[in-house]
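For this view, one protein chain was removed and the others were kept in their places.
Right, chain A next:
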Amino acid sequence: AAMAKLILLWLKCVILYNAVGAVFEDQVGKFDWRQQYVGKVRFSHFDTHVQSSKKVLVATENNVFAALNTRTGELFWRHVDKSGPEGNIDALLHHGQDAILVVGNGRLLRSWDVNVGGLNWEIVLDSGSFQKACLVGQQGTVKNVAVLKKNIISLHYLSNGHQKWIENLPESETVDYQTVYSGGNGEVYALGIVPHSHVVIIAYSTDDGEIIKQISVEAPWLSNIVASCAVIGQGVLICVDSATPSLYMCDLHLDTHDLQMTQIPLQSLGLEVAPDFQPVLVSHQPNSAHQPLSEFFLQLGPDNFLLLQLNNGQIVTLRDFKPVRNLFSILPTSVNICQNVNVAWHPCQNILFPQTCYCKIFFINLFSAETGRRLLDTTLIFVMDPNGGKPEKIYIQPFLKKDDSVGYRAMVQTEDHTLTFIQQPGRVMWTREEALSDVVTMEMVDLPLTGTQAELEGEFGKKADGLMSMVFKRLSSQLILLQAWIAHLWKLFYDARKPRSQVKNEVTIENLSRDEFNLQKMMVMVTASGKLFGIDSKTGSILWRHYLEDVPSNAAFKLMVQRTTAHFPHPPQCTLLIKDQDTGLTTLHVFNPIFGKKSHVNPPALPQPILQSFLLPLMDQDYAKVLLLVDDQYKVSAFPSTKNVLQQLQEMASSIFFYLVDSSQGRLSGYRLRTDLSTEQIWEVVIPMEIQRIVSVKGKRPNEHVHSQGRVMGDRSVLYKYLNPNLLAVVTESTDTHQERSFVGIILIDGVTGRIIHEAVQRKARGPVHVVHSENWVVYEYWSTKSRRNEFSVIELYEGMELYNSTVFSSLDRPHAPQVLQQSYIFPSAISTMEATLTEKGITSRHLLIGLPSGGILSLPKMFLDPRRPEIVSEQSREENLIPYAPELMIRTEWFINYNQSISRVRGIHTSPSGLESTCLVVAYGLDIYQTRVYPSKQFDVLKDDYDYMLISSVLLALFFATMISKRLAEVKLLNRAWR
């Protein structure tokens, strides 16, 4: 028995060794790249406690807190919290080298060390919905942080997070406490409001939380403090009312009980409010240990800003920024020596560019807050990307130049989540496309052929027109090839003479062309913000971007390649389907995937909600695949809908079937197309909603090829695979979530006939279920509630020892039900997503690519998930190379295709075949994007990159010389013998 075990172990080792697709150390960064993102910025602070600091802190809507390098835009460090509302960052406060975050609707308070990127402390706050947090200073130093919630105010030490005091807010049922303020004088003010009645002001002592005073002020015109009030100067609350219209002021320090708000009509200042505009007040407190500035902004209209000053109880207008379009709440005075600086920016010019695209140039200027005067030489130009969105926010980093004048850099955030960092006078230092942190779907498109390649291709494509012309054509194409080769050699020679640093191999849209193995492709990525990107898969550089402005926030996207680059004079064409998930209304965006330009083809207007869309293998006369759209009246429309297409559709109609899934009703139904483009329902499967709900429906990938029809068994017979291209895997989860009764179900349905091929139920299991459906197998992963572990299960379908109809598969004519094999395994980790590798012809063995929460992407050979793995090893199973069954699958770090380049929150893995059968291109996307190549069966069709040319040539040479020498020696010997 021990011997048998040993043999088994040995066998396993051999198999493992052969199956691994690991990375070698010298391949790092050779075929792969990673880009790290943070997401749409919500809060941002420049680290200013050291003059030379290069950090900018960002807290984003993706629950990420990170420090970026202001010189390069790269990450210093990044912390990715739980996604969803529990990791939501509510506030970011920055003091010295600490950054304080309020997380999860005021549930957690965290302090980070900005330099190291490590956590200082984390504490749990009492429950209650978060309102506002602020730093509290006393005698010039900031030592505490105050957190205001709906009914509680608490003060914490900055050094360790311990609670200094906590107080219940009085009358919190009626009063809506909205903001907290501290002017650095030992008091913390909580400001609350009873809408349209009065404002409540409570002052707490910083030392012990004792209420120093509690005042209520009549303000029947006020409904929201945050929007229309601000605290300025020495604790003066100033509010604006659009109805009267006037400013209201009251001093928080006055200790009278019948405090009144003094009204200052805007007309007395000579100001007017734009109609239907809610005025906004913006103030700035540069240091929490000191009082805010007595200057503040008042926005009276969409492009009307005023800089006002409170001077001895009087409000003075310092400057009227009439033409300013967007002025933002920026009054940074962060460096103490710096004079107070305001920043305004305005679009002054609209320039019409030659390509008729409408570009905008923005000017950013610095103004002195004390005087309202513009500072000289502080203009910064920001040119809006014509393919980007409008600017949304601006963050300013001021600094003192050597000659004591004020310099600054600006970080501009635009609607398409792009961050642009600009230096004076307008040099873009870096841009970060944060939209890429939220990739929804993607495709990989072959690059176009170069002119010479196209010429060669054309030779075979065109019709023969006589022998002589054919010969000439052949000769001319050979000449072109020769020319190209000589040019290539010349370039090599020329480059070799130049120093290496000067040789640039930059990829631009102009010199894009397919490489000889089609390993370089265009990655077309669609992001949730509605921005489309074209990325070169080899280098990761963004070649084009296009921002779709009117994309609804809850849109679902579907990207389809209608025409590839293979049909040369016709440009490639992609169609993006954008569906509003609430209304179901759909728009189409048709574009060229190589250049990102909108196509001239006009997509049809779709007035009805669309239920289903799919590409047919049919092509119109311009080689564009036909896209069928099914609306809620079950009417079908085609795109493109030329006469040719309609005619083809009529001929093919009887063999076009499609299915619809209504997960809210638990209904799956199959339809057939009629010749008049109406439809008829042919089957329906209802999954009872009371017991289980449909989680996902997975078909097979249309571009998948299966090379071998069967598997050769140990006894030399063949077990044929059940390769039904119409098979759907329907995953259901029980509505009962109790751990004893919950289950996960999987149903295999033929999409044409509605016949249920197989049904399996995993008891005491729950989701999330990840499914991969390919060839003749379905792999799914679920959580076993009984054993509290993740489990994999694999279902394989076989026709048996004979094939029913080996030429064509028809769902309508398959009388025999397939044999079903199933096996389950334990997986020692949770998984984020799962996909199978895909190669050109399907000869290469398959691997499963599994995204793990730790950030690794595991390449697990499919042979480990094989239901024919025997429990007892026999001669036959050994012959078949089956691995003996072991309950637990292993995670070996050597199988991580991304080695230490971990990818946060992997949401999807896209696999695409390359021109080499052995090679599969992989793109993993989530918060980060990672691209690499995998070789599931090693590189069997090309020489490996470590192939030793030196050794082989030296051996050849040595052998050659050895034969020469030995020949000579033999001659001498023969001669000598003849003489003897």
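Here is the rule we use: a residue touches a chain if its C-beta (ideal position, glycine included) is under 8 Å from a C-beta of that chain, and two chains touch if they have at least 3 such contacts; residues count from 1.
One rule holds for everything that comes next: contacts and distances are computed from a predicted model.
*Asks:* Missing chain's UniProt protein name, "Tectonin beta-propeller repeat-containing protein 1", "V-type proton ATPase subunit a", "Endoplasmic reticulum membrane protein complex subunit 7" or "GUF1 factor"?
*Replies:* Not shown, but named in UniProt as "Endoplasmic reticulum membrane protein complex subunit 7".
*Asks:* Of A:D81, A:D241 or A:E733, which one is in contact with the hidden chain?
*Replies:* A:D81
*Asks:* Specify the residue from the set A:V50, A:V116, A:L489 or A:I756 that touches the hidden chain.
*Replies:* Candidates A:V50, A:V116, A:L489 or A:I756; residue touching the omitted chain: A:V116.
*Asks:* Of A:V124, A:L959 or A:L974, which sits in contact with the chain we cannot see?
*Replies:* A:V124
*Asks:* Touch as defined at the start, partner being the missing chain; which of A:T565, A:T785 or A:T833 qualifies?
*Replies:* Within the whole complex, the residue contacting the unshown chain is A:T785.
*Asks:* At which residues does chain A meet the chain that is not included here?
*Replies:* Contact residues on chain A toward the absent chain are 20, 22-26, 77, 79-83, 86-87, 104, 107-108, 110, 113, 116-122, 124, 737-739, 785-789, 800, 817, 819-826, 828-832, 853-855, 867, 885, 887-888, 893-894, 896, 899-902, 905, 946, 948, 951.
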